[in-house]
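A single protein chain has been omitted from the complex, and every remaining protein chain is retained in its original position.
This part shows chain A:
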Amino acid sequence: MIHSLFMINSAGDIFMEKHWKSVISRSVCDYFFEEQQKANSPEDVNPVISTPHHYLIHIYRENIYFVAVCTTEVPPLFVIEFLHRVVDTFTDYFGDGGETAIKDNYVIVYELLEEMLDNGFPLATESNILKELIKPPNILRTVVNTVTGSSNLSDTLPTGQLSNVPWRRAGVKYTNNEAYFDVIEEIDAIIDKQGSTVFADIQGVIDCCVKLSGMPDLTLSFMNPRILDDVSFHPCVRFKRWESERVLSFVPPDGNFRLISYHVGSQNMVAIPVYVKPNISFREGGGRFDVTVGPKQTMGKLVESVVITCAMPKVVLNMNLTPTQGTYTFDPVAKVLTWDVGKINPQKLPNLRGNISLQSGSPPPESNPAISVQFKIQQMAVSGLKVNRLDMYGEKYKPFKGVKYLTKAGNFQVRT
């Protein structure tokens, strides 16, 4: 199982290490550094590296490599998932999982790691339980602690650990009982030069914020559950009921959690809500750039926060463009063009056009750059998924309920 964990920042410093069994020398990371040097960019380091005696499995998040060291055959996905969970927990505790946050909270980080893994076996990874064991830092508590001498650690037994609903602690109390559901869908797509869809699918999640007292038992039903044929559930969801009735029945964890994530595959037709009309051409010494964005199948909703980025070829020296709306920047070092469009007005389509100048003497690039698009559409789930109703059993009070929809671009690329 997981033997040790090293955290390495972008400068290549090992700024934190934790060993769950015997201590493994830092020098094992040299294999990682070797591999890192071969990679062109930080993301490109192969996640599973084998060394003569150990296996290094890492993830790259928040500009930190989290390198787990294993000595025996382990399921690598188990390690990867666990590492992601560790970073999620840090983010949950400290607001972000970056290097400064970790350094500022060394002791808590150490305690967390100790609680999350025992001898390489995951122990408590649910943030609800962890928060019961180790209180997250906040200014008020720090002040209180210094004054009263009490500590961040609670000395109660984490109740959830033993019950059949380990994700929920007992004795939750709220004055305002509320449950909010956010249906968020991301479109991953590749659009080709002609504007037809090469590939498109939807990654959806339902994120919840449930603040309900006691042990509520919720049932969430959909108008069109048929859309959800490829789903992954939070452990709280009763799979049997889903199989038979297509409703989500669950005792929710307390606070924020992801209820389900789903995938609407490429077999279903995906309505692409925006189109991009690119016109990029290069010739000796320069070129033309002309891009127009417009809405398409948005069900009357406004397309907002549109940002267009384009990684230009290395030979591009500079770009001189005029946007009809929004602002644009060109980073001459990374050669990345970013155009912050804002909202799209269907009457007056945003356009960005102008000249490209190339490095003198170098031949024009052979292929055009791909454009990636960011956008958001409020109050619409592009798959058409709609929540029908939410019922609560097991408790007497009447909760406040709300559902929000949001569609945004995931990995949305237009080839030019």
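Quick note on the criterion: a residue touches a chain if its C-beta (ideal position, glycine included) is under 8 Å from a C-beta of that chain, and two chains touch if they have at least 3 such contacts; residues count from 1.
The rule is simple: contacts and distances are computed from a predicted model.
Chemist: One chain of this complex is missing from the view, so tell me which of "AP complex subunit beta", "Nuclear pore complex protein Nup85", "Transcription initiation factor TFIID subunit 5" or "Ethylene receptor" is its UniProt name.
Modeler: "AP complex subunit beta"
Chemist: May I ask which residue of A:76, A:136, A:342 or A:384 touches the chain that does not appear here?
Modeler: A:76
Chemist: Would you indicate which residue among A:31, A:55 or A:93 is in contact with the undisplayed chain?
Modeler: Of all options in A:31, A:55 or A:93, contact with the hidden chain holds for A:55.
Chemist: Considering the entire assembly, which residues of chain A contact the chain that has been omitted?
Modeler: Per the touch rule, chain A residues meeting the hidden chain are 1, 14-23, 26, 39-41, 43-48, 50, 53, 55, 58-60, 70, 72-78, 80-82, 84, 103-111, 114, 118-122, 125-126, 137, 139, 142-143, 146, 149, 151-153, 155-158, 161-162, 164, 166, 188, 190, 192, 198-199, 201, 203, 229-235, 239, 243, 258, 260-261, 263, 265-267, 311, 366-367, 370, 372, 411, 413, 415.
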